[in-house]
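The complex is shown incomplete by one protein chain, all other protein chains being positioned as in the whole.
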Amino acid sequence: MQKLGVAVLGATGAVGQRFIQLLENHPWFYVAEVIGSSRSAGQPYGEITNWVLDGSVPKSVEHLIVKPLDGHFDSPLVFSALPKEAAETREVELAVDGHIVCTNASVNRMEEDFPLLLPEVNFNHLKLIDVQREKRGWKTGAVVANSNCTAMPVVMALEPLKQFGITKIIVVSAQAVSGAGYPGVASLDILDNMIPYVSGDEQKLETETLRMLGSFNGTKVDWLDAKLSASCNRVPVVDGHLVNISVELTANPGLDEIITTWTNFRAPDAVANLPSAPKHPLYYLPQIDRPQSRRDRNAGNGMSTSIGRLRECPILGYKFVALSHNTIRGAAGCSILNAELIASHGYIDTFQPKTALSAI
Amino acid sequence: MQKLGVAVLGATGAVGQRFIQLLENHPWFYVAEVIGSSRSAGQPYGEITNWVLDGSVPKSVEHLIVKPLDGHFDSPLVFSALPKEAAETREVELAVDGHIVCTNASVNRMEEDFPLLLPEVNFNHLKLIDVQREKRGWKTGAVVANSNCTAMPVVMALEPLKQFGITKIIVVSAQAVSGAGYPGVASLDILDNMIPYVSGDEQKLETETLRMLGSFNGTKVDWLDAKLSASCNRVPVVDGHLVNISVELTANPGLDEIITTWTNFRAPDAVANLPSAPKHPLYYLPQIDRPQSRRDRNAGNGMSTSIGRLRECPILGYKFVALSHNTIRGAAGCSILNAELIASHGYIDTFQPKTALSAI
Amino acid sequence: MQKLGVAVLGATGAVGQRFIQLLENHPWFYVAEVIGSSRSAGQPYGEITNWVLDGSVPKSVEHLIVKPLDGHFDSPLVFSALPKEAAETREVELAVDGHIVCTNASVNRMEEDFPLLLPEVNFNHLKLIDVQREKRGWKTGAVVANSNCTAMPVVMALEPLKQFGITKIIVVSAQAVSGAGYPGVASLDILDNMIPYVSGDEQKLETETLRMLGSFNGTKVDWLDAKLSASCNRVPVVDGHLVNISVELTANPGLDEIITTWTNFRAPDAVANLPSAPKHPLYYLPQIDRPQSRRDRNAGNGMSTSIGRLRECPILGYKFVALSHNTIRGAAGCSILNAELIASHGYIDTFQPKTALSAI
Partner (left out) sequence: MQKLGVAVLGATGAVGQRFIQLLENHPWFYVAEVIGSSRSAGQPYGEITNWVLDGSVPKSVEHLIVKPLDGHFDSPLVFSALPKEAAETREVELAVDGHIVCTNASVNRMEEDFPLLLPEVNFNHLKLIDVQREKRGWKTGAVVANSNCTAMPVVMALEPLKQFGITKIIVVSAQAVSGAGYPGVASLDILDNMIPYVSGDEQKLETETLRMLGSFNGTKVDWLDAKLSASCNRVPVVDGHLVNISVELTANPGLDEIITTWTNFRAPDAVANLPSAPKHPLYYLPQIDRPQSRRDRNAGNGMSTSIGRLRECPILGYKFVALSHNTIRGAAGCSILNAELIASHGYIDTFQPKTALSAI
């Protein structure tokens, strides 16, 4: 099987770098095109990029010449780490031009016919690609989004609890600085400090979560019918978003029943065999003081969600803690898993990975 | 007016040091006796103490010889920064011996006849001293506690809202490492990390808060009749406990009305004129991203509580953020303010400060 | 005595804010004019300023309307927290217009006729004002600089050792993030990290230090004849620059003799009585593990330098550690002390503080 060359938009930024890093040695894809701002276009990626992750720019991409955002791209599959403003129109233009755009940008997440995809949770939302293609007259193009990095662990932890009837959710987050990109949070703002505000994230959490937990009805997603209150905070942690969650469940299950439900949770086969899918989407940690941001963010190569401290909540019934790696599972890693799901379902007509498909 | 010599129990520990620091240059009290463990007893305080606060041991106490805990103390007023085990029986023994013990230890806080005092909130709980003296046959002794350092900002922020009918409270804390004393939290556990657990604090928050917000009925305190759910977290911050609070209020006040209520909140006169009372017990900060741990913990010399981000909560109706300095207002500073209130009400028969008294 | 209204250039930046904070309640000066970028000009200081220090914008300046840098200023005394580019020509223009400019900018520090002033060390360099006025034809104007924030503790610690013949100095710094201004160092660059590079600072240390330790010969400063090697590092600390210093002394004094020299070091009378002068310019700390950035940066209200760990160096003979608060003593606080010295020597013809003067 020949690997598929892909393009990365916003490749020089923090999330763009995470795409580059995770695509290094990917079994299906390789980075063929890197796209940056007009400032960096025309220069070698390795020279123009201020690499903020560990180590250095991978050898395989350092000599790629950065292309401008308004140019032409050869790759049928495009990953977007664009900032909001740049993403808004360009991502749709690229879909019009026939590209499949897997985007981390928030701006196109809530379009009714764009899947907001977390494969283990809502892989059948993928069929919105058919809806959008029909509605917009796209033949090969598509836009598929991954969610906000703080909504992500909430959705992952709550999905297995939907069977118990979720009615109310209160989330208080503690978000790592990498969630704000680079340069992002000033060190003077966060050393020995905590900021009880993350611009825009409370609103995103209160909408994206319910959409992702919703059901695809053949033409659109019916949102989960529950109330959600989110309070977002920034903490002096490099990577890893931790959430304290209280939840009301109408079926009133026992604590052990919930833990068993989490422990037994597996991705559907269509997802479980994808290259980036973690063996365990969820871990329930029995220790009294886990999950912890630094010690658990890399579980499942940063693709698993860790849960702990399930106990009774005197107000809503249940409370617990969940944690995910915000720039891997909560951003680039999720977009890559989404692209694997898309490819394995034949949506990229020039590329067919050798993976057995399950029907959606 | 001659100053009153006081004793500090557990003087070499982190909270003990905060007592020493705050009593330096106090207008009514001076440190006459420092009491430590058997390991440090008999040695000069300045030599045996590993001073963990800024700067060095104050000159005025460095030559005091540390006394053993089981010895005799001359001071009628005793501040206790003892650990739980040491506090349990010794504090009561000292009260039996005629001392007034203002304690930061958790172990004696929930005795029904011991005031759990936050003067701006419940200064009339002070009358429990009369109750305990009568019940226990104490003439001059007493035990008066200050609260858990995380319950404290919750209580301070909620007191002005009691008029609106508080029924449900959800608190998620982000607590500084100084709350765990010294050596306390290992740096390997907290650098670039967050720990979603603080031993014992959730239970303390769920009980102490309701007791402090309760009403003294002449013989005991009737607790506030509300439900409270607490989730406690440790963050890499030196000082300052921040809480995200959601609250249900039966009267359904407007947001502006609540802010006005907080802004207009003042201590009763009996408290407002005490030396350690802050001019403003509460500040409501209008900025979208405040209060912040480092930038607001020292408001009012560490004795004020800062509140911000009041907004609607889709579940409970209201949510906001509050912050206090945990080792000043949440520990030693509160105990000193409590002692000032006690002294100003004539409970120390050998010391009468020159302050106009209000009737309770 | 009526206070003198002063202007602060670059008032909205991090060092500008420190000027505003330190001038609040200053006995001689008050902030009459705040000057900012074209973006902020015309707007109230309290609204346009993102206050990054503790607490909030002082009440006394929050309603001042920010003036543009190219406008006219009434204040004879101007403090400059301008960035390099803006400072280069504007500071000299203001001196031409008759203002005395006390600047923290690096760009004008090394002009041969501009004093680079650290009052306890080289207060007689002040006479360069006479030299510059004569040379440039200025009647009332002047430019006086304070030094680089890392050179400052080096100079302060070495001044008392000049008597022993300093020949070689090796400095390795650990600099706080506030030294880079705001937003300055990105949190992703410094959390759980150390950066062995601070742009420009090694070169500044290797020149400014020797100039400040030099002698005014009546027309210019003869630099200290010594070799200096500097290595600059950024560490995850909010405030406080710590330096490890090795030094060669030709007189070969004993360790105790050096400690005594430091302990006995006092500012000359002309400096010691100034409002911002610390009682002790230097503290020698006897503890084995001091000075420490957080615990010692506020010594003398941030105006004292703390020294510790003097011991033999197998290569240069002596080594020790020094620490100063980089945005107080190393920036705004030093500029204010410089201005006090200038005023007390009659250089501001419209303002004469009531302080006994010593002859230089």
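Which chain is which? They are A, B and C, in the order written, and residues in each are numbered from 1.
Note that a contact is a pair of C-beta atoms (placed from the backbone, for glycine too) under 8 Å apart; a residue touches a chain by one contact, two chains touch by 3 or more.
Keep in mind it's a predicted model, so treat the numbers as computed, not measured.
A.B. asks: For the chain that's not shown, point to the residue among C:292, C:305, C:324 or C:338 touching it.
C.D. replies: Of these options, the touching residue for the absent chain is C:292.
A.B. asks: Consider the whole complex, including the chain that is not shown, and state which of C:48, C:116, C:131 or C:237 touches that chain.
C.D. replies: Once the missing chain is taken into account, the touching residue is C:237.
A.B. asks: Where the complex has a chain not shown, which of B:178, B:233, B:304 or B:344 is the residue touching it?
C.D. replies: The one listed residue touching the chain not shown is B:178.
A.B. asks: Thinking of the whole complex, not just what is shown, which of C:134, C:192, C:225 or C:257 touches the missing chain?
C.D. replies: Result: among the candidates, C:192 touches the missing chain.
A.B. asks: For chain A, which residues touch the unseen chain?
C.D. replies: Residue positions of chain A that touch the missing chain: 53-56, 191-192, 238, 285, 294-296, 298-299.
A.B. asks: Mind pulling the chain C residues that touch the left-out chain?
C.D. replies: Residues 168-170, 172, 174, 191-197, 206, 227-229, 231, 233, 235-238, 240, 242, 244, 246, 288-295, 308-309, 313-316, 319, 321 of chain C touch the chain that is not shown.
A.B. asks: Spell out the interface residues on chain B facing the chain that's missing from view.
C.D. replies: 14, 52, 177-178, 182-192, 236-238
Note that only the chains that are shown with their structure count from here on.
A.B. asks: If you average the Cα atoms per chain, which one ends up farthest from chain B?
C.D. replies: A
A.B. asks: Taking each chain's centre as the mean of its CA atoms, how far is chain A from chain B in angstrom?
C.D. replies: Spacing between the chain centres: roughly 43 Å.
A.B. asks: Suppose each chain is reduced to the average of its Cα coordinates; what separation in Å results between chain B and chain C?
C.D. replies: Taking the mean C-alpha position of each chain, the two centres sit 40 Å apart.
A.B. asks: Return the residues of chain B touching two or more other chains; collapse runs of consecutive numbers into ranges.
C.D. replies: Chain B, residues with two or more chain partners: 191-192, 238, 294-295.
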